[in-house]
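Some notes on the structure that comes next.
Partial view: only certain chains, each at its native spot in the assembly.
Chains here go by letter, A and B, matching the order in which they are written, and residues are numbered from 1 within each.
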Amino acid sequence: MPATLGELADRFGCDIQGDPSVVVECVGTLSGASINAISFLANPFYSSQLKDTQAGAVIIEEHYKEVCQTPALITDNPYALYARVAQFLHPLEVVNPSIHPTANIAIDSKISGSVAVGANAVIGSEAKIGESAIIGEGCFVGPNVTIGSYTRLAPNVVLMPGVVIGERCIIHSGVVCGSDGFGFAREDKLWIKVPQVGGVRVGDDVEIGANSTIDRGTIENTVIEDGVKLDNLVHIGHNVIIGAHTVMSALCGVAGSTIIGKRCMFGGAVVVVDHLTICDDSMFTFHCTVLQSVSKPGTYSGALSADSSKRWRRNAARFKKLDSFIKPFRKDP
Amino acid sequence: MPATLGELADRFGCDIQGDPSVVVECVGTLSGASINAISFLANPFYSSQLKDTQAGAVIIEEHYKEVCQTPALITDNPYALYARVAQFLHPLEVVNPSIHPTANIAIDSKISGSVAVGANAVIGSEAKIGESAIIGEGCFVGPNVTIGSYTRLAPNVVLMPGVVIGERCIIHSGVVCGSDGFGFAREDKLWIKVPQVGGVRVGDDVEIGANSTIDRGTIENTVIEDGVKLDNLVHIGHNVIIGAHTVMSALCGVAGSTIIGKRCMFGGAVVVVDHLTICDDSMFTFHCTVLQSVSKPGTYSGALSADSSKRWRRNAARFKKLDSFIKPFRKDP
């Protein structure tokens, strides 16, 4: 969907430098864009590419105006403006209401007339699906599942019985939501299964990455609050609560009954033990192990156990020279 | 399925405190249960909730009798008794023998008349499925697969050709069992695929969590013995043997040809290198890296390599102050 720079500036309320009649049709990187594309500069790492870009227009901060030869949108937050412009130029595919003839739909399910259901999808008894939702090919939507309006399930998603998904969510392929929590009681060295009778409740505007798994609660619900974004291959254990607008990168895992606050940020492969409470606005860096509750917002790091990032960085630097430091003190051969 | 406290005490052989005619219908947490629910106290962390619970009944140890105002079942192992009571109150869905008309069943497969096969399931040539098994929607059961009686496959499970699954197993959605092991021979900087001609043999009473993967053996079998419980997103490499009644939490991985003993316990995200031998009754704490064989039962920890937990905890505590300790010895700026 092409637009002039002037139209984009009006729509998103930002300033222009250069010709407002320039037309852009798609997005591009500074180094790879052609003349019909709009690019952006958000990470200073790429600033040297600004002067040579072939893009038709760019999105930049005020202080790049002087070095920028290309027609530009000016903003305090180029990445957010880029996201909005990209959404506008590359809109989501329009939902084409239809139920594929090979889909298996329980007769007592309640499916809005504006929903698209793909080939071989299965929708169970008393499931409810809101307007303009998309159920991808091969998805399993169990009995009593509720899916909010405008939510999109990619192919081969599994929502086990009773799971509740909010509005405008995006659930990527291979996600399993509502599988049994990992609960066993030990007796005479054997394991007795503890029935997992709770559910999963996912809020609005949540995105869940490919092949991630979210277990149902033991008794009450596992909860993913509004606006949470989970990357691929993330595991959320039973009874966990993930606070609103928290983001979690790929290969993270949260063990059972841990409560994570709002607006937290988890780098990739961060793992969190069970029964912790993590306060709002906590950040955990890449591959960190979280073994203790966190009651103070801040940035935490560490492969041993989460520590303040400043202290961790110092210790880690020392660790790299630990052997050479200690050697003179010892009579090792 | 409602029951009186007296019926439960009779069935499970335990003592009662209070009115045996109290009726319970479901389970609940101490803090969230209503009058029709039975709750339990197994973790002392929650003991303060006992006096205020609204539950109709509770399951407790002897020493809580005095402080407990609620009708109670008394036992040495409240969590195990809770598991049995919960199984009784929330029984598994009865298998409704049926083959969905959209299932694809090879004519030479042998499927017990009491099996339920869901929509779009595919069952290959000469597969054998025992009585009262459930094959979920969209499952692939390859040629020559054997599935024991009462085993349940959730939707979208894949069992590759020749895999053998025992009785009463629970296989959650997205599990892939019998994919090729990761075997390549290097020649002139290229990789030649080593055919993976072994199989996978899973014992009885095994549970495998969502999206976990179990590779087939290179020549002989990968083996998961009776009673093993694997959580979500666990990887078991080719030729691995997991001993009976071992449990492994989410995001664990075991590299090829490692042999793990019986009754071992793995916290989340523990990874084990190849060709090790781990003895029976070993425990590994959360996010531990296991780089050496273990010949002595005990608890092991460590992000560097598994160490005795006691020593590891001391070292990890020191590590957090490593920088401040070393600094005075050095002339760093």
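Rule of thumb we're sticking to: contacts are C-beta pairs under 8 Å (C-beta built on N, C-alpha and C of every residue); 3 or more make two chains touch, one makes a residue touch a chain.
Because the structure is predicted, anything quoted here is derived from the model rather than measured.
Trainee: Which copy number describes the whole complex, given 2 displayed chains of the same sequence?
Mentor: 3
What we mean here is this: only the chains that are shown with their structure count from here on.
Trainee: If you average the CA atoms of subunit A and of subunit B, how far apart do the two points sit, in angstrom?
Mentor: 27
Trainee: Name, in rising order, each residue of subunit A that touches subunit B in their complex.
Mentor: Those in contact with subunit B are residues 102, 104, 120, 122, 138, 140, 142, 156, 158, 160, 174, 176, 179-180, 182-187, 189-195, 197, 211, 213, 215, 219-220, 233, 235, 237, 251, 253, 255, 271, 273, 275, 289, 291, 303-305, 307, 311, 314-315, 317-319, 322, 325.
Trainee: Under the touch definition given earlier, write down the residues of subunit B that touch subunit A in their complex.
Mentor: Answer in residue numbers: 26-29, 32, 45, 77, 79-80, 82-84, 86-87, 90, 100, 102, 118-120, 136-138, 154-156, 170, 172-174, 207, 209-211, 227, 229, 231-233, 245, 247, 249-251, 263, 267-269, 286-287, 303, 316, 319-323, 326, 329-330.
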